[in-house]
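The structure appears right after this line, and notes come after that.
A single protein chain has been omitted from the complex, and every remaining protein chain is retained in its original position.
A, B and C label the chains in the order they appear, each numbered from 1.
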Amino acid sequence: MEETGPSPGTSAFNMPDWLIQFADQKQEFNKRPTKIGRRSLSRSISQSSTDSYSSAASYTDSSDDETSPRDKQQKNSKGSSDFCVKNIKQAEFGRREIEIAEQEMPALMALRKRAQGEKPLAGAKIVGCTHITAQTAVLIETLGALGAQCRWAACNIYSTLNEVAAALAESGVPVFSWKGESEDDFWWCIDRCVNVEGWQPNTILDDGGDLTHWIYKKYPNMFKKIKGIVEESVTGVHRLYQLSKAGKLCVPAMNVNDSVTKQKFDNLYCCRESILDGLKRTTDMMFGGKQVVVCGYGEVGKGCCAALKAMGSIVYVTEIDPICALQACMDGFRLVKLNEVIRQVDIVITCTGNKNVVTREHLDRMKNGCIVCNMGHSNTEIDVASLRTPELTWERVRSQVDHVIWPDGKRIVLLAEGRLLNLSCSTVPTFVLSITATTQALALIELYNAPEGRYKQDVYLLPKKMDEYVASLHLPTFDAHLTELSDEQAKYLGLNKNGPFKPNYYRCQI
Amino acid sequence: MEETGPSPGTSAFNMPDWLIQFADQKQEFNKRPTKIGRRSLSRSISQSSTDSYSSAASYTDSSDDETSPRDKQQKNSKGSSDFCVKNIKQAEFGRREIEIAEQEMPALMALRKRAQGEKPLAGAKIVGCTHITAQTAVLIETLGALGAQCRWAACNIYSTLNEVAAALAESGVPVFSWKGESEDDFWWCIDRCVNVEGWQPNTILDDGGDLTHWIYKKYPNMFKKIKGIVEESVTGVHRLYQLSKAGKLCVPAMNVNDSVTKQKFDNLYCCRESILDGLKRTTDMMFGGKQVVVCGYGEVGKGCCAALKAMGSIVYVTEIDPICALQACMDGFRLVKLNEVIRQVDIVITCTGNKNVVTREHLDRMKNGCIVCNMGHSNTEIDVASLRTPELTWERVRSQVDHVIWPDGKRIVLLAEGRLLNLSCSTVPTFVLSITATTQALALIELYNAPEGRYKQDVYLLPKKMDEYVASLHLPTFDAHLTELSDEQAKYLGLNKNGPFKPNYYRCQI
Amino acid sequence: MEETGPSPGTSAFNMPDWLIQFADQKQEFNKRPTKIGRRSLSRSISQSSTDSYSSAASYTDSSDDETSPRDKQQKNSKGSSDFCVKNIKQAEFGRREIEIAEQEMPALMALRKRAQGEKPLAGAKIVGCTHITAQTAVLIETLGALGAQCRWAACNIYSTLNEVAAALAESGVPVFSWKGESEDDFWWCIDRCVNVEGWQPNTILDDGGDLTHWIYKKYPNMFKKIKGIVEESVTGVHRLYQLSKAGKLCVPAMNVNDSVTKQKFDNLYCCRESILDGLKRTTDMMFGGKQVVVCGYGEVGKGCCAALKAMGSIVYVTEIDPICALQACMDGFRLVKLNEVIRQVDIVITCTGNKNVVTREHLDRMKNGCIVCNMGHSNTEIDVASLRTPELTWERVRSQVDHVIWPDGKRIVLLAEGRLLNLSCSTVPTFVLSITATTQALALIELYNAPEGRYKQDVYLLPKKMDEYVASLHLPTFDAHLTELSDEQAKYLGLNKNGPFKPNYYRCQI
Partner (left out) sequence: MEETGPSPGTSAFNMPDWLIQFADQKQEFNKRPTKIGRRSLSRSISQSSTDSYSSAASYTDSSDDETSPRDKQQKNSKGSSDFCVKNIKQAEFGRREIEIAEQEMPALMALRKRAQGEKPLAGAKIVGCTHITAQTAVLIETLGALGAQCRWAACNIYSTLNEVAAALAESGVPVFSWKGESEDDFWWCIDRCVNVEGWQPNTILDDGGDLTHWIYKKYPNMFKKIKGIVEESVTGVHRLYQLSKAGKLCVPAMNVNDSVTKQKFDNLYCCRESILDGLKRTTDMMFGGKQVVVCGYGEVGKGCCAALKAMGSIVYVTEIDPICALQACMDGFRLVKLNEVIRQVDIVITCTGNKNVVTREHLDRMKNGCIVCNMGHSNTEIDVASLRTPELTWERVRSQVDHVIWPDGKRIVLLAEGRLLNLSCSTVPTFVLSITATTQALALIELYNAPEGRYKQDVYLLPKKMDEYVASLHLPTFDAHLTELSDEQAKYLGLNKNGPFKPNYYRCQI
């Protein structure tokens, strides 16, 4: 009976009861174009892979060592040299960062504990391409604990924490990544993960789609043995849907970007905190009494507005969608057109997913000292290109902070050159990354263990039940106690006692 | 038959541009079972029709006139006696209430203005069965202004405002309704609306499904001329889906209960205010410092929690769904099982849609003076029946407030006998009813004007575009200014400049 | 004479330890003119005594009994006729209201329990003049339990709850009061309390100063035996300071109006809730999205602003004081002049303590439907008199709600005719009244037991330690646990372990 039913909990892996029951349900997984499907993207190297990215930053990394890691001969303490990192000697510092991260990633640690007996990823050969940070290190080492062999590259040329990469290399993970790779380095690292004598990946974990793209281009035959792709980013998911639409997707893919739990955290909860953090770290400004306009009242905008209102800012909102607009009204924000307030506001924040929301004309009308930043997506929301004109002077006053100076002396404070403030100027809390990482791990387990035929050559959303499982794994952190339905109540509601509680069509919506 | 496209704005009615463009889109209307589909309801007379209901109440109604309206001979000032109300002489007071309501129902007034030239409901013969209040009077008179002939009965035996019914009768609407009908009166009134010499309805506006039920039972042939049913209530929608499932639905029906705008207001925004109002009016309690447990963290629970937190209460939450549970945690509420806090809380509020959430065992453990009320649905959430035992004394201390007294003297304060607090003990703001009424009016226009074949014998959700139109009609109340997409931006997002902005699968979700 | 020190806890009364230690401190009680001292008040009958006042209202009181209570012959069940109330038969209903109030007045109940052994008010003959409500009944009966004999009249001709007065009379308290007294009745009732054969008061509890005024005028010799006056109202305190200034105050008086705990509750905490309650009960309006201007950002204004902001209103503030103005800015409110926003707001609320804050000119410019109300003091803040002109039509639409209609049809919704909204249109939570009543009881104990010479013929503030004691008596309601200083910490801070923790100059300030 297990043949057809999709189950992340095969007999090989001791999942909790309700995940096992889950195997008995005939689920129709959702297939849908994501909202990103609206945008047209075309790139050779992904845009996200070259976005500047500053997180907790490199702590010990003031070295003036200019030698390319590719030219260095390094061995870890066990004698292996199957890796390429900046400096293997930084491993100890990186290990400490990993240990700190482990404390805030309870769900992955719970999966490790559960896997002490059985190994749901035994035999899995995972090639991964993600940011290399303490949190992804916890994920990678968890995959290892679950039985997988992993090889890893970075999905962004700036975002690698060299110490963490060193710690991974020291512990035996073949990792190829350092901060400040060239584009050539970038593809070289990916290739070193994939193109290995006597080792072929059977699952892919990608963030942005560059790894998938590379295999498609260079080693298409490799897909014959690949059970599936787990993709985390908006961009990568978009590429997968394009492949699928074009009939070129030759393995199942799991879109974990649109899982409910991840979305809620990435947008509302995370941005609620990171807007404050990003503004403080760059400008040391006081929020109380400041006038702010937030463009867009989706989840990100809602988070930004709530946080700034709570800190005593006066917040205006712009929206195009009447339903979101009415929500802004009911939540106590004046709904305006940008032009109505642009002369008076102290801060402009974009959260629209749209382009050219803040134009040169708006920038010309802002008052002296106005801060402009982007919490939305990519770097299109503020028309930064329009500021690259001869009459304006740019002055870099701090890292990620530019003063753009008008001929009359007016200064606009532009943060992160219009790129994402939360990625560039604040850190993402480990707890949020824990949710993403747990979702990725469960998706890998599911794809790797799924009986043949459960998944076709298409893009799937994570089953609601697993989404709920990710959420439930994070409740103990808050000492939170879930109520269980009685049999009578479950019958009354027409629900299984163990979920899923959300209908399949449920999305995390705004 | 789909060629011309679905359009609420036929050429006969001058709708705004974007509603006209809307006609050009091929829409697939959503068909879905609502969550209420989980519950099994079976009734002869609908439960909702006998729920006690106290709103702004009858102001002038201290009459000791015991004569049944059915036995009275009354005429309005134009000489018509085609109505049956408590006392036609109360019309003037009711008119004033209607005028007050008009001020807070800007969207209907806008529709009336728009209809001065053309009449989109010309020829429509609408039979309606709803609560008879000042707000529904504004709806009924708007339908009249749009060209319709209406006949109306009450959907609840207690909820009629006699003065408003009198004002409608005085202005020429055949209305059959008074406060305190018997069950026999109830059906008699409905019958008087339907069973008329020389007049046959071609559209139905129902709230609870009793009118629909009556026509099915008594005058099934009438459906041949009926273009559609608009149903507003959870219960009525459930009945329609049951009919549909059983293949017995013989006309199209529009489920306006699940329209996004209505849901958001009925649940989150309305409950945020009515929980405070309902508790104050019944108990005059102070919220600051009180310990409260809210069972269920859906939209209703979220509204209750936010309001009480803002007033200085300490709020605990119970949940069965891990995703909602995690949201409660992130919003700053301790997630507990009811048993953990039942001894210490001052107030227990149910918002689950479930049954027996508060059991006799819980009630036995509550502390003296604990207030218990229900904001969820129907009257099932608190096991009130379990309190009807000999050792407990019930004492009615105020309208809608009972003290249930334990042998040791402990008193529990039970509000509205476990029925909905917000219906029984607070008033629903006119603005919220305006959204519902506008949605109903647009749905009627749509069904009445839809070309043959657009709608089958099925239950439909309001098209997103009309949902957004309802929202946009309410923005001017807040002096709110919507931003319009530029052509370039619309293209970038892959959207029509005029919406819809939400995908079809969009629901108002929690 | 100061040797033995001031102590509310004489040996006769078992007060908690720290109150006893309090006796050992040489305190200089504060003497100060209150801010009300700025206003000039002169009246024969106090203004407050004729203010319309609507609280929980009379529940059973639909009687058409027109006979004046003064003309009735009534006896309670014990045969006494030393009282004058509307209808002694309503006693049972009133008793239930008193019992309900007892549940929310934990501090008085704690004092009763403490007094089971000793009676700190044994021998006290208290004449009182306050509102006659369930809560004052709990106070009066507590004073009785502490050993006092009481006689009582109402301080307001409208505010008496007849059922409660009946219950007091039934239980043996000589109470002279009913709802709807004439001015002549008013003074007659007071006189019946004071002018008694064989009974002379030795302490006075007054609210508004009318009782004190009457004794001064009619029975000045009575003051020879009076140990002191406890006065609760702004107006009464003002009169006492005037007497003191004029050298005419012939007994000590305790100003309990300015006690810290009472002030904080009466203003910030109580208004935070009553602004919402008052607006809802009168207008059933929705707060979300409404634009509101609050005039004055003292404690009352802060409470109103916080509540409305939390409910989703957009709030503007006007202020004259730069320090309060800066606080409004930092709390996230736009600081404006009234003229700047008067055309756009939906609600105008005055909280200034000033006069003519809202002028006819402002009223002329308000938009149709604008709601105007006063939370500040008296009825001076809105220039209501300016609306009594021939071209404006007044229409009473509900109790406490007038529509004032301009020639062009514009309607302004005026609440409570400009009198205090919170007194007229909402109820004061019992818990707040509990704080006031406890403060009054402790002040009476203090004055009655103070050794001669501790208090001169002057107006005193409640000692901080007793203020803190009132607060501490209310903490158990919230299951709140106070931390105690260690000896080492107390020494470090230079404080007594048992308080007072506030310096003497501490006021509850804004």
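Rule of thumb we're sticking to: a residue touches a chain if its C-beta (ideal position, glycine included) is under 8 Å from a C-beta of that chain, and two chains touch if they have at least 3 such contacts.
Not measured: the values here are computed from a predicted model.
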Q: Sort by label and list the shown chains the missing chain touches.
A: A, B, C
**Q.** Touch criterion as defined above, residue of B:334, B:367 or B:410 at the omitted chain
**A.** B:334
(Q) Tell me which of C:356, C:386, C:399 or C:457 is the one touching the absent chain. (A) C:356
**Q.** Residues in subunit B touching the chain absent from view
**A.** 288-289, 309, 311-314, 329-334
Q. Can you list where subunit A touches the absent chain?
A. 56, 59, 62, 96, 100, 103-104, 269-270, 272-273, 276-277, 280-281, 284-291, 306-307, 310-312, 344, 368-369, 395, 397-398, 411, 426-427, 429-432, 477-480
Q | Those residues of subunit C which, in the complete complex, touch the missing chain | A | 32, 35, 37-39, 260-261, 264-265, 269, 318-330, 334-338, 340, 353-357, 380, 467-469, 471-472, 474-475, 478, 480-486, 488-489, 492-495, 499, 501-503, 505-509
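Just so it is clear, only the chains that are shown with their structure count from here on.
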Q: Could you grab the centroid distance between subunit A and subunit C? Build each centroid from C-alpha atoms only and quote it in angstrom.
A: 57
Q: Indicate the whole-number Å distance between the mean C-alpha point of subunit B and the mean C-alpha point of subunit C.
A: 41
Q. Residues of subunit C that touch two or more other chains: which are they?
A. 288-289, 311-312
